[in-house]
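A single protein chain has been omitted from the complex, and every remaining protein chain is retained in its original position.
This part shows chain A:
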Amino acid sequence: MLLEKVPKFSKYLESRRAELQKSESEEIDSDEDGDTNYSNGVSSNEGMRLHDRRAINSHTIDVWCWLVVEQPEGPALPNLLHTFQAACRYGFDSDESHLHEILDEKVFSKVLMFILCEADGIFRKWLGVSDSCRKDSFLKFMNTSEWKLVRPLMKSYLRSCLLLLNQVTDGQILVFILSRLRSSIVFFAAFPSLTELLIKISVHLWVTGEESLSLSSFLVVREIASMLLSDWYDTCMMKTYKAFIAHSKFFEHGNLKKVEFLMNSIVELYSLDLQRSYQHVFASLQHLANILSQTMKAKKKEELKKIHNWQYINCVSLWVKFIDCNLKDHDLQPLLSLSILIIKGIAHLFPSLRYLPLRFRCVQMLNQLSLSSGVFIPVASLVLDFLEHKGCTADATRVKAFDFSTVLKVPKHLLKSRNFQEECILSAIELLSAHFSQWRYHISFPELATIPLVLFKRFHEKLSNETLRRQVKRFIDQVEQNKEYIERKRAEISFSPNDHAAIDSFLQMEKSGSNCSFNQYYASVQQKSHSRSALR
């Protein structure tokens, strides 16, 4: 344009060119090329059509789709898959070397939708693979003559899907692609490198994605683990566990649910085949125990930090959950005793009241384990410390609501606050009533409650805070009531403590019924604690 306007400029340009040649020659060349190209492109937008690069309109797609559905073996499928590949690559490597050019959004979405929805069915139909086909039977198909034809197409399809997964950021699309891929997981058996890539991508999405995306990517991982159990189960377990560890460093109110979900998914995954996951869990627990015992030896501040962080605690609670879920159907005694030891060790390592939230968690886990395994774990001594809180005086100030469940160590400024005092007492009541409610029908309940009752009564006499007094009183009354009940029942029996069978059947009838007053009390305590944490 300039050239036309100012004819002399071209002359100058010529003269300058000699100088600039060395440094800018390429730039100038491309400059002019671009100029011309662009003007060409604009002018001949409709007319020009390169023959070797076929642009595809929606009509062709429709035809191809129809053809493919009618006759999967035909040439339409490769064409379609090429287009699919082009669509998947669209936008991120525009070397435009592929055969098909996509012109508008209709074509783009149609191709993607069709392939994503139908490819699985088409391949299955072609190879004659049923929906419920597992890896072993699928591998048989790999010897058939059709496999040679199908293999490149299938690979192209799967790889394009993975490419698309890496490309797209929208959650819903990702969920859709993942759910489509999940149905054809069995195909991945033929392509180990693609499987690894898929695991990597989906573990990443599982850890980072929001709720439904996270869930669906976990489902993919789980599908891989269950379909391709022998090859990929270990990898899946390792990768998810590692990702979980890396992700559980922080624990705030915001990601509480997320960490919970991650834990659940890992439990889910590890529960698929305990035969193989058992060693993983055991090794992990031993590692945790090892760290703990080393810390106990050293007792340095840096060492202690290894324990009272969320990573460590989350790992422990993860395995507690795992044990809790699988204890019914499997013999996990070594895991159980090891985890109890670790939890007790943690509680032992941090005796100070400052670590109350940590202790609370520990006791909660112990209660959980005790409930699921039916073994007796004495927790009273861990809880009774809570009553020793002496920092609070009558003039203690009330600070604004503080969520103790998101910390492991209470900040210093809160130690003397009223909230903390309340938290101490209410946690003690909550944990003890959980403990008691588990054994409420056991024949030795009165003895179990003796020492805590004595201490709570003593505490009650000194307590000045009226609302707390009422709650403590209620707890004492409830426990006493249950104690008297058991004592009454006990007076009616004639067997001795060494008659285990008789003891086990003691009050079994009542146990099955739920209208026990202590049980109701425990439910109300739980509800209160929930509402307390919800308030924050």
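Definition applied: a residue touches a chain if its C-beta (ideal position, glycine included) is under 8 Å from a C-beta of that chain, and two chains touch if they have at least 3 such contacts; residues count from 1.
The working rule: contacts and distances are computed from a predicted model.
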Q. From the names "BolA protein", "P-loop containing nucleoside triphosphate hydrolase protein", "GPI transamidase component PIG-T" or "Nucleolar complex protein 3 homolog", which one matches the UniProt record for the unseen chain?
A. "Nucleolar complex protein 3 homolog"
(Q) I'm checking contacts with the chain that's been left out. Which of A:Trp147, A:Tyr278 or A:Trp310 qualifies? (A) A:Tyr278
Q | Of A:Ile245, A:Leu341, A:Leu371 or A:Cys516, the residue in touch with the unshown chain | A | A:Leu341
Q | Residue among A:Gln71, A:Ser230 or A:Thr450 that touches the chain left out of view | A | A:Thr450
Q. For chain A, which residues touch the unseen chain?
A. 2, 6, 8-9, 12-13, 16, 27, 30-31, 34-35, 38, 87, 90-91, 94, 102, 104-106, 108-110, 112-113, 117, 168, 170, 172-173, 175-176, 179, 212, 215-216, 219, 226, 264-265, 267-268, 271-275, 278-279, 282, 286, 289-290, 292-293, 296-297, 321, 325-326, 329-331, 334-338, 340-342, 344-345, 348, 351, 370, 373-378, 380-382, 384-385, 388, 390, 439, 442-444, 446-448, 450-452, 454-455, 490, 493-498, 500, 503
